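Sharing a structure, written as structure tokens. Questions coming.
With one protein chain removed, the remaining protein chains of the complex are shown where they sit.
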Amino acid sequence: MHDMSAPVAHQHAPPTSFIRKYVFSLDHKVIGKQYYGLALLAAYVGMGLSWLMRFHLAWNSTAIPGLQFLSASGAPGGVMTPEYYLQLMTMHGTIMVFFVLTTAPFAAFGNYFLPIQVGAEDMPFPRFNMMSFWVTFTAFLVLMSSFFVGDGPTLGGWTQYAPLNAIGSVGGPGQGTGVVLWAVSIALFCVGQLLGALNFISTTLDLRVKGMSMMRLPLSAWSWFITSCIGLTAFAVLMPACILVILDHVAGTSFFVASGLVMNDQVLPHSGGSTLLWQHLFWFFGHPEVYIAIVPSMGIVSHILLANQRKPMLSQRVLIYSMGALAVLSYMVYGHHMFVSGMNPFSSLVFSFPTLVITIPSTIIVLIWTFSLYGSKLRINSASLFSLGFISMFVSGGVSGFFLAQPSIDIMLHATYFVVGHFHLVMGVAAMFGIFAGTYFWFPKITGRMMSEPLGKLHFWLSFVGAYCIFMPFHYLGMAGNVRRYSTFVDDFLQPLIPVHKFITIAAFVTGAAQLIFLYNLFYSRFKGAPAPDNPWEATSLEWSTATPPPFDNFGGKHPIVYHDPYQYGVKSSVGDYVMQTSPEQVETEFEEK
Amino acid sequence: MRTKSMLVGVSTLLMSSSLMFAGTVSGKVTFTGTPAKPKTIDMSKEPSCAKQHATPLTTESVVTGPNNGLENVVVYVSSGAPDDGQVPAQAVTYEQKGCQYLPHVLPMHVNQELKITNEDQTSHNIHPLAKVNHEWNKSQPPGTPAISEKYEKAEFISVKCNVHPWMHGVFAVMNTNHYDLSKGGGAFKLPNLPPGKYTITAWHEDYGTQTADITITSNETKDVNFTFKAKAY
Partner (left out) sequence: MARLFAITIVVIAILSAIPILRHTWVAPEDISTHGALIDEQMSETMAEAGISFLAAQFILAFFVWKFSNRAPDAKLKKFPGGAKGLVIGALLVVGIEVMALGLFGVKAWANVYLDAPSANAMPVQVQAGQFAFYFRYPGVDGKFGGLHPELINEGSQNIFGLDPEHDVDARDDIVAAEMAIPVNKEIHLLMHAKDVGHSFFVRELRVQQDFVPGLDVSLHFTATKIGKYEIVCTQLCGLGHYNMKAYLEVMSQQDFDDWLKKQAGQ
């Protein structure tokens, strides 16, 4: 341990009972691990659903053995029905966006490392923090329960467009109880994330230790802080929207259903609602949500690359401002999801310009990452490979944004596989790579053991090449006019594209199987991995200055003092080419942040 | 086992003895006025079905025969007949072929097994809009096994395929085995009615319901006719 000549913090004893220690724990580290576990479970459920969907898309009349036991009416004789496909698709999207991409990089890693990186003992509101996890966990259970209730989960897609989300079971299987469970789950999820965001923001603003100015915060901490600011406003809009949906179902209101709609030759009893209102509310949340998923990964990847390139960022300040710009712009662009929705076509033009402007901070971020590699001494390991893979994926998924930002082109690409390819690369795969990078990087600190590098690299190669094989062809399908959310391709026009779908499906199976290597590595290394030193990556930030795994109060009864910017690499110090934030040692560096 | 078969034997004996004196109700369902002309159904959306019909199908909600005969009318004993409670062991079959329901109106007994098959190369969904019974909505992809269902309460249920909006039919679920569907010239026949007082009901999906009260003495054949007023639109 480095010099921790700091005042002694008031120590509170760790809990001893099993329940308080592992279940209803107030410790941010345990809560972080709980979030990670939830995300892990959700990710594999979501991946399993995508396997079923991909199989059905490629071989739509072939039975999937055993599927009939999951749902007798959804898959008679194992052959998936159109509605079951849509139900699985909705669950895949909802699980992945909310319970994986939001929880893992933000809630899991953020909970564990944000307090440590700012030097705090815990978050300011540990009880809210505990509630945040358990409410989120309940949300997950509620969502999963829809598989087993009534006629299954909702089939309306993760965007749950109105009025299909509000008219009840006349809309189709799952549109009654299924939608209500979905809306309850997401409303709970919002509560959980709002509580989390509150904690994150106050941790960052109020609990920084002596010497830890905002600009000395590591980039990961910055990204969690920015994300919580987005989350606080975005989830605060989605939650009431979900409540309105629930009211439309159970209280006879008509927020999202217009008058005079006819289903099964019967006029619906609703009147006076607005269909487009839902889209505005949803996308006001939905677009910022994209940044909630990706910004933490940007911070995590920056943090990891810096430790591996042994050289500071070209400009940390520019990177922070750019991430902030993304957050602000994210609210001004949501209308690009609605170009052809029937909203005023003039609004489409207005929304298209800020969307195009988002290209600028995104480009700056990519340029800063890439050109920071120039002249570096890059170390290649699983964590840095996934970080580099992240940059590549982010670029590939990002350039398709050029197209989708323009309303005129959107006429051709809206609701096609092009969009699916775009968001899977830029917020799905890229964010997943951020999660993987974070896992390989921080696993030693969390568990005290190293993960297997050979298995990690194998996992990387299969995932990297596999993800490209899956999602690049999505763009081609979209350009050819392949509409998304079709359970079967019956249009004459789509027949020639089915071989592409078969290729994608095979790639998805291989890539998915590669994720089992990760799972094995995770559990094997947890128990059998090589013991980890306190600072295996020779990194500088506060989490590496404490014991492995960190004690209950993070710094063993002391408040650390911060003397340096977060990424003092490429210097000459008593320990090597870096100096830790907590080290009072004065070093000279030509790479000092200006 | 033995007791059960003996009971079945006895009840069969009892029933056949009552049938020896049974009467029959027969007659004709006709209409007055001009019914709306059946509309041609355009199936161009589903080419695999469209090509099965050399001449395009027309709507089947009003089907007329010679001499103003009205078809697809369910004529049944709505009260008076003690329901023998016997659910026919044999299932009734509802076929989806060429994006059409065969038959258009399917009468059945409460709790009788209903088998639904899909002979087409496309996915159908069967959505009977039950109000008294449990409403369900099931898809049936091509090549999947028959769907087996039953209804626990008497009800005339409108059946739809949501994928092919023109597909429309009726499940006539009744508490009696004494029913018939009017054919060709609107003729129907309800045999094997033991002597007694009955209400005979004729039900048409567009034109509504008519009833007739009758009394049957043994071995009698009673003539009952129904006339519906056609709607021009």
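Labels A and B are assigned to the chains in the order they are written; within every chain, residues are numbered from 1.
Keep this in mind: a contact is a pair of C-beta atoms (placed from the backbone, for glycine too) under 8 Å apart; a residue touches a chain by one contact, two chains touch by 3 or more.
Note that the coordinates shown come from a computational prediction; the quantities given were computed from them, not determined experimentally.
The residue touching the chain not shown here, chosen from A:Leu388, A:Leu522, A:Leu542 or A:Ile561, is A:Leu388.
Of the candidate positions A:Pro15, A:Pro126, A:Gly157 or A:Gly211, contact with the unshown chain belongs to A:Gly157. Considering the full assembly, A:Val483 is the residue among A:Val149, A:Val483, A:Ile498 or A:Ile517 that touches the omitted chain. In the complete complex, the residue from A:Ala72, A:Leu367, A:Ala530 or A:Ala547 that touches the missing chain is A:Leu367. Listed by residue number, the positions of subunit B touching the unshown chain are 36, 39-46, 59-62, 122-123, 125, 137, 139, 158, 160, 162-166, 168, 205-206, 232-233. The missing chain lies against subunit A, touching residues 81-83, 86, 155-157, 161-164, 167, 171-173, 175, 257-263, 265, 267-268, 273-276, 309-311, 314-315, 318, 340-342, 345-346, 348-349, 352-353, 356-357, 359-360, 363-364, 366-368, 370-380, 385, 388, 391-392, 395-396, 399-400, 402-403, 405-409, 411-412, 414-416, 457, 461, 464-465, 468, 472, 476-477, 479-481, 483-493, 497, 500, 570, 590-591.
We adopt the following convention: only the chains that are shown with their structure count from here on.
Mean C-alpha positions place subunit A and subunit B at a centre distance of 55 Å. By the touch criterion given at the top, residues 60-61, 73, 76-77, 79-84, 151, 169, 172-173, 264-265, 488, 490 of subunit A touch subunit B in their complex. Those residues of subunit B that touch subunit A in the complex are listed here as 122-123, 125, 127, 129, 135-145, 147, 158, 160, 162-163.
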